[in-house]
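One structure coming up, written as structure tokens, with questions to follow.
With one protein chain withheld, the remaining protein chains of the complex are depicted in position.
Note that the chains are named A and B in the order they appear, and that numbering of residues resets to 1 at the start of each chain.
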Amino acid sequence: MVFSVIGFMDLLGTIAFAISGALVGVKRDMDIFGVNILAVITACGGGMTRDIVIGKEPPVMFVNPIYVLIAVITANIVFLYLYTNRRLPGSKKALNALLFWCDTLGLAAFTVDGVFAGINIGMNRLFLCTFLGTVTGVGGGAIRDIFANQMPEIFWKNIYAMASVPGAILTVLAWRMLGSENKAALIGSLCVILVRCIAVHYDWNLPKVPKRSGQV
Amino acid sequence: MVFSVIGFMDLLGTIAFAISGALVGVKRDMDIFGVNILAVITACGGGMTRDIVIGKEPPVMFVNPIYVLIAVITANIVFLYLYTNRRLPGSKKALNALLFWCDTLGLAAFTVDGVFAGINIGMNRLFLCTFLGTVTGVGGGAIRDIFANQMPEIFWKNIYAMASVPGAILTVLAWRMLGSENKAALIGSLCVILVRCIAVHYDWNLPKVPKRSGQV
Partner (left out) sequence: MVFSVIGFMDLLGTIAFAISGALVGVKRDMDIFGVNILAVITACGGGMTRDIVIGKEPPVMFVNPIYVLIAVITANIVFLYLYTNRRLPGSKKALNALLFWCDTLGLAAFTVDGVFAGINIGMNRLFLCTFLGTVTGVGGGAIRDIFANQMPEIFWKNIYAMASVPGAILTVLAWRMLGSENKAALIGSLCVILVRCIAVHYDWNLPKVPKRSGQV
């Protein structure tokens, strides 16, 4: 049951990630091909990186391209809508809230997926699985930004990767202690969602070194 | 016979891709080492990406570095020529036409090569082979641009990747229907060349979302 919930969150996440990729592509003045590639890489690039790191080649996205297809459909709907209307539908606030929730559920699902991609092939070291969970969750957005020639947002903006990391760690630990994939997935994804919500609600950001002219 | 034609087109393509990499390196004020690396990655980076995706490690470029050598020789000729003369030889128009043809033949050959790299190890799914053909054709140029800290041209400029994609699809379908590598390679590469020529002749570009100040 939990895993079909995770499957549904995967779907929402894929759509949210593809929208974010498509919007960055449009902002950066890409053509429809670039917008499609950016949507696909945002949605599937994290999982692709994970699969290359664990030697699962070709990566899942190429063998079973259902999420690629969903990302492409999403990208073209976004492109056609903006091409026709020049602006996104609805109030900006409602849209942002919708995207926030899809994105957050997607981040949670992708993180849990990444952890189990490691565990299921017998690689259950804590550090490796935490990395696999986090890179599956945030890697696509990082590649999107590199392709769009901008500094990856996860390095300077919001609590995003730092919601994925504790979620991934908790998933591994819960799986080890409880021996249940369902419970571990539930605990891990709730952790990601909770941290994201609290961080956005209180407008938390990670500390930076304050700028002082001419220093460093 | 067709495959030795493809081999010749590979050679032209390697030289054209290496020249394009070397020129970007010089434009971006790189030193001779950077110019060489940019030429090699433009010529061989697509094939390297393809090999990593299908788990063929180490990639062909490291085991049989003949194309690396050709790219390095090309890069140093370009560098020395520009170092001495400060400008490219001949009329700009004739040079662009020459580079266009080498580049187009190279794109066609690399696309077909990429498709058969997948087919020859038994991975003959349409989506995977299309990706392998396209990434072999356009991946090197994309990595070149990322290394040069500029947005990949394939995302915003000309019909380039969109000549490779239908060529790759046709190669797979022709191979499936005709059972002949030669015929499939011929059909696929002709498709790439044709689309490129038509697109350049009519100055086609893929659609973009028109800019409106403050939107998106």
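The criterion applied here is as follows: a residue touches a chain if its C-beta (ideal position, glycine included) is under 8 Å from a C-beta of that chain, and two chains touch if they have at least 3 such contacts.
In this text the structure is predicted, and so the values were computed from the model without any measurement.
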Report summary line: Which of B:M9, B:L23, B:A43 or B:V138 touches the missing chain? It is B:L23
Report summary line: Only one of A:I66, A:M151 or A:I198 touches the unshown chain, namely A:M151
Query - Residues of subunit A in contact with the chain not shown - result: 52-55, 123, 125, 127-128, 131, 142, 146, 149-152, 154-157, 161-162, 205-212, 215-216
Query - Positions on subunit B where the hidden chain makes contact - result: 23, 25-34, 37-38, 52, 55, 57-59, 62-63, 65, 68, 79, 82-83, 86-88, 146-149
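Assume only the chains that are shown with their structure count from here on.
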Report summary line: Cα centre of subunit A to Cα centre of subunit B, whole Å, reads 30
